[in-house]
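Note that this complex is displayed minus one protein chain, with the remaining chains in position.
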Amino acid sequence: MDFLSTLISGLSLGSIYALIALGYTMVYGIAKMLNFAHGDIIMVAAFTVYVFATVLKLPAAATIPLAVLFCMLLGVTIERIAYKPLRKAPPLSVLITAIGVSYFLQNLALLIFGSNQKSFPKIINIPALKLGQLTIKGESIATLSVSIVIMLALTLFISRSKMGKAMRAVSEDKEAAELMGINVNQTISVTFAIGSALAVAAGVFYGATYNFIGPYTGSMPGIKAFVAAVFGGIGSIPGAMLGGILLGVIENLSKAYISTELSDAIVFAVLIIILYVKPTGLLGRKTNEKV
Amino acid sequence: MKKKIVFKEKYISYLIIVVMFAAAVVMIRTGTASRKLQSWLVPICINIILAVSLNLTVGFLGELTLGHAGFMSVGAYAGCIFSQAVQNVMPAAVRFPLAILVGGLSAALFSVIIGVPVLRLKGDYLAIVTLAFGEIVKSIIINLNITGGAAGLRGTPQDSNYIWAFALTLVTVVVITNLTESGQGRAIKAIRDNRIAAEASGIDVTYYRLMAFVIAAFFAGVAGVLYGHNYSITSAGTFDYNKSIEILVLVVLGGLGSIRGSIIAATLLYILPEVLRDLQDYRMIIYSVVLILIMIINSSEQFSSVKELLDIRKAFRKLFSEKQKGEALNDQE
Partner (left out) sequence: MKKFIAVLLVCLLSVSVFGCGGGSGKGDDDAAVIKIGGIGPLTGDYATYGVSVKNGAQIAVDEINEAGGVNGFKFELLFEDDQADPEKAVNAYAKLIDDGMNVSLGCVTSGACVAVTEEIKKDGLLMLTPSGSQLECTQYDNCFRVCFQDPDQGKYSADFIKEKAVGTKVAIIYDKSNPYSVGIYDSFIAEAEAVGLEVVTAQAFTDQSNTDFSVQLQAVKGSGADLLFLPIYAQEAAYILTQADAIDLDVIFFGVDGMDGILEKIGEDNIALTEGVMLLTPFAADSQDEKVVNFVTKYKAAYNMTPDQFAADGYDAIYIIKAAIEQAGITEIGDGFNEALVAAMVQITVDGVTGSMQWTADGEPAKNATAVVIKDGVYVAFE
């Protein structure tokens, strides 16, 4: 019974990581950049929901679409201002800019909302599922199902839709894609818009599960989700899902059975071992080197 | 032509450090150095050592590592524990250089242990594994007794001062610039530019990658010892991934493969948030905006005409475009 409840809480934690990792991997897969600010966009998304629902007292049905709209705009704006001028710069420059954006968002939130954490509005009300002694939180079920749905939808979108094909083309070779008549800038903007919309989903479920949000809420889950994305093979959408879930489960199992103090070290050690055995992550594409 | 530029570049780096040191001595001797300025001297040197040594792996070897703070903490703890153990046996003048060696070698040893398995990885995978390594070190330090656990390691003699710090900075810069110009350095750069071609021309890729990695870790350890002996407390929380990222920012801002750039970036970026203190609540926001702006201005094409005015810039652009070509090739696979 204990094992089962640990497993379930691990799944719940893992599905949050997965939801965040999907955003990471999506942007990485297409734009080939590590958007270090993704965790902080989740924080902004959570605060947006907080402002709409708690401060402006809008109904939940209006809150989420508005938050999605706001964050998509934010994502595209960040991309236009901070990342677009660096399209031709070495990838590391873009990484540093993303770190700058991350600091900026954190400190802006600190300035506006203060250092105290805020209660996240209860906009998702799903009763807990009780099976005998086992309790499964409603939010956990919702998070897991939503992340699976999003994973499937993203996979379909990228493999089937016209925009998705354009994205894959941009991911393969920007210049060739441009020659084929694909608007590279627009495609990358759409990628960021989708990534930010995913951040809203992650922010809402994070807030609903843990109840509190603060200016630094996004940073630790962000870094763990980044780990999860690499774990699963960065750029791979099912990989992000798998990596996130596994990370959560391993984290909770090591807390329960090995050591609560060392659980983070254990998670990272498992990551190192997995990458040692499979250098491109669990579901990553293997690329052959050519001259 | 190119050789001459490199030659100049190297001595400019040394000169910057010597001038900074001379300025510090003059200001302190004449009593014109404010307390604030004095408290910056050692940390600036630590920053320079960290940035220059990380530049060896990120700039010259071309591998992104996010575990530099991990090596720094290994060095800091090893050096501090050593100093505490021999505190009553040796005078500071003997103890401190030994602590530097102990710290540097411990970090180097760790980098061999971690480097042998992880250096088969590349790119973002290597980055994440080194990040993971740093976090594991932090976790272990928190859980050990000898390191003082969460409360931090206290009671280390405060042996480091700005004279030691500048001397060690100069040593670091001299060693790393000379290394990059030597045969080994060329091998390392060849691996960065085209690994397969380097391998084909008989360069032992694994050996040279490990060498760059270990030397960088050694100096990170030295920086750690300096840090540990500059403050009366060393706590594990200081050396988290944020610290590694901070060092990476210095390297990228200063320019990959530019030692002089690392020195200047490490100095200015240390001073910037300190000078911004008067802006109070807006301090970190302005800092982040400056960071983004510098990156954009530094890499954008509109400003390239200004850059071409300088010969050295041209040489670097050439170096960069070669690198980008190399990467473009890799991307096409």
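Descriptive notes on the structure:
As written, the chain order gives the labels A and B, with residue 1 at the start of each chain.
Following the convention adopted for this analysis, contacts are C-beta pairs under 8 Å (C-beta built on N, C-alpha and C of every residue); 3 or more make two chains touch, one makes a residue touch a chain.
Model, not experiment: these values are computed from the prediction.
Across the entire complex, contacts from the unshown chain go to A, B. The missing chain, though absent from the display, is touched by one residue of B:Pro43, B:Gly185, B:Gly221 or B:Gly257; that residue is B:Pro43.
Summary of contacts with the chain left out: across B:Ile17, B:Leu64 or B:Ala265, the touching residue is B:Ala265.
For the chain left out of this panel, the touching residue among B:Ser111, B:Thr169, B:Asn194 or B:Thr238 is B:Thr238. Chain B residues in contact with the hidden partner, per the touch definition given at the top, are 34-36, 38-40, 43, 135, 139, 142-143, 149-152, 154, 158, 227, 231-238, 253-255, 258, 260-261, 264-265, 268, 271-272, 274-279, 281, 283-284, 286, 290, 293-294, 297-298, 303, 306-307, 310, 313. With the whole complex as reference, residues 2, 5-6, 9, 12-13, 107, 110, 114-119, 122, 128, 135, 137, 210-212, 215-216, 220-221, 251-252, 255-256, 260-261, 263-264 of chain A touch the missing chain.
Everything below uses one rule, namely that only the chains that are shown with their structure count from here on.
For the pair chain A and chain B, the distance between C-alpha centroids works out to 30 Å.
Interface residues of chain B facing chain A in the complex, by the touch rule stated above, are 58, 64, 117-118, 120-122, 124-125, 128-129, 131-133, 135-136, 139-140, 142-143, 194-197, 200, 241, 245, 248-249, 252-253, 256, 281-282, 284-285, 287-289, 291-292, 295-296, 298-301, 320, 323-324, 327, 329-333.
Those residues of chain A that touch chain B in the complex are listed here as 28, 32, 34, 82, 85-86, 88-93, 95-97, 99-101, 103-104, 106-108, 110-111, 173, 223, 226-227, 230, 234, 261-262, 264-265, 268-269, 271-272, 275-276, 279-281, 287-291.
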